[in-house]
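A single protein chain has been omitted; all remaining protein chains appear in their positions.
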Amino acid sequence: MSAKIRTRMGDGELVAMSPSEIREDIAVGTRDAAGKAGIPELTDEEQERLYEIIADPSRIVSVAPGDEVIVTDDGVPGSLYCGQDDSGAGIPMSRGQATLTYERACAADTVSLGHSDYSFKPVKNVISEETNAYYNISMGTTAPFIYGAQPNLGSYYQPDGPVRNPADLLLGGDVKAAQEAQEEAAEKMRQDILFCGRKLNDVGCEGLNLDTSASGGDADFMGTLQVVSELKEEAPGMPVIVGASGEFVLGMHGEVTFNDKQLAGMYPHDQVKVAEEAGVSIYGVAIGTSTNESLAWNVARSVTFTKAAVSAANIPIHVNVGMGVGGVPMCEVPPVDALTRATKSLVELGKADGL
Amino acid sequence: MTQTTFEEAARSILSGDADAAAAIAKQGLEQGIDPLRLINEGFIPGINEVGDQFGAGRLFIPQLMLSARAMEQATEIINAAFPQQEGIAQGKIVIATVEGDVHDIGKTIVATLFKANGFEVIDLGRDVPTARIIEAAETNNVDIIGTSTLLTTTMTVQKDLEEALKEAGLRDKYKTIVGGAPVTKRWADRIGADAYANDALDGVRVAKELLKGR
Partner (left out) sequence: MGGIRTTGDLVAWMQLARKMKIAEAKQYVADKLGIEVSTLTDEEEMRRLREELGIGTIISVSGSPKGILAKIRISELLGIPINSVELFKSQLS
């Protein structure tokens, strides 16, 4: 009888699984991703290598020396001083102290600044505060210093914003009005991001991160891509990172396009192509973790999506890894055994350019 | 003949054609097809396929809404063919995103699929105080209370609901289902909820299971 292997479920629960159960979950996970996105499954060899990574008896695992990749962050300095809402440590420190602490004490590859609300709509109202903080801190940082916020189309809908809420319109059966509301909101969102992007470029912004794009669906993604195109024209010296919010673009609208390509239902390997066309420098794919499935199933799935996206991309792909994404369990303090197995697999087998 | 009608029924739902769905429901009944078979073997496979395609990103929310409306039309006609009190209504559910959480895309999809599957749905929206959820459950005499949350900081409100129901002596009166990104079966077990739903389609399955043998 084979010994059981200590591993995790997608919600972080410690479980013991047999080698055959883990191998079976890897096979089912990669098949699920491949079937959904119309991409190749992991090969038998890759599946076996993934099994070895998952079943490794060490507490943490790592890639071989020389195979390390870049980690871009989305607001980690903020996590030093923020509270539970941002999975933060709540340390009383300034934004500048937090940024330099992350760079020099945590040896970060990139550092970042973001407003605590982390959406462009509220940032617009305090943009001079943000540009002031950005400029001052950028004088002290050495690693690339990125300003990040979410496009967050949802913040433009009533009651938070001025546009009629498409969820209400859809429930009332008015599909056309719901689509028009999304287009109207996407335009307002585009204008706000453009405004903020210009102001940040004026103070020498070294990189702009449009994080968790498409969280409001395909119109959210459309507005994001449109504004990237405009910013690349106006501010070619400011690289733009776009991060995704899920493995496929939710079709809230269903019909919006970018460069004549329908955005709804796009999986990472197609998302990255429109991101490239828009002028994105680094694209962050996001694959959700299922809490009901094992780490093996979730990582196999994430690696399958990632491998296809990296293969299709001409720009670097950084995979979102953290609470509930990239195969990492959905829990506030992701277990390091699961986290390192996910990251090693994404780099070694998914060929990710970064995390 | 019957099989053809079942296939046409499923197709009408998949294409979101409410007129066709209504016509097929009437035609099926006129052909003498058992109403229960007509719904279970014709229309429900259609809405299940819609749910699967939506989950895979191959079908989008506007189409989902059209399919749901087509399903409602067909269900209404078939319901009327049942003898009094024997309709196919699955049950009544009050649904809400908990207080402090404004995320409602997922909850709206859940409400839509519940309606499409013959449930009567009272959708309270988002950021809904626990007291209001209980009040709506009482007023509408529902079977199930479903709550959604996207945030780790608001998932504790689902626990508050369980406690509030206990304090009010209402805990055994309702079945509770919890869902949302950070929510898990372990969380449901920990707080004493009756069930956890992984997604909208799973929610419908779980609700039907909970209400079996009422």
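When the chains are written out, they are named A and B in that same order, and each has its own residue count from 1.
The rule is simple: contacts are C-beta pairs under 8 Å (C-beta built on N, C-alpha and C of every residue); 3 or more make two chains touch, one makes a residue touch a chain.
Because the structure is a prediction, the values reported are computed rather than measured.
J.: Under the definition given at the start, what are the shown partners of the omitted chain?
T.: A
J.: Could you tell me which of A:M9, A:I53, A:C82 or A:A108 touches the chain that is not displayed?
T.: In the complete complex, the chain left out is touched by residue A:A108.
J.: Which one, A:A55, A:M93, A:A143 or A:A312, makes contact with the chain that was left out?
T.: The single option touching the absent chain is A:A143.
J.: Touching the absent chain in the whole complex: find that residue among A:C205, A:A219 or A:M323.
T.: Reading the full complex, the residue touching the unseen chain is A:C205.
J.: Suppose we count only contacts with the excluded chain; which residues of chain A make the list?
T.: Listed in rising order, the touching residues are 65-66, 68-72, 103-104, 106-110, 138-145, 201, 203-207, 237-239, 241, 281-282, 313-316, 352-354.
Here is the rule we use: only the chains that are shown with their structure count from here on.
J.: Can you list the residues on chain B that touch chain A in the complex?
T.: Those in contact with chain A are residues 56-63, 65-66, 69, 102-105, 108, 111-112, 123, 151-153, 181-187, 198.
J.: Using the touch definition from the top, list the residues of chain A that touch chain B in their complex.
T.: Residues 10-11, 13, 36, 84-85, 87, 154, 160, 167, 170-171, 173, 175, 178-179, 216-218, 247-255, 264-267, 290-292, 324, 330-332 of chain A touch chain B in their complex.
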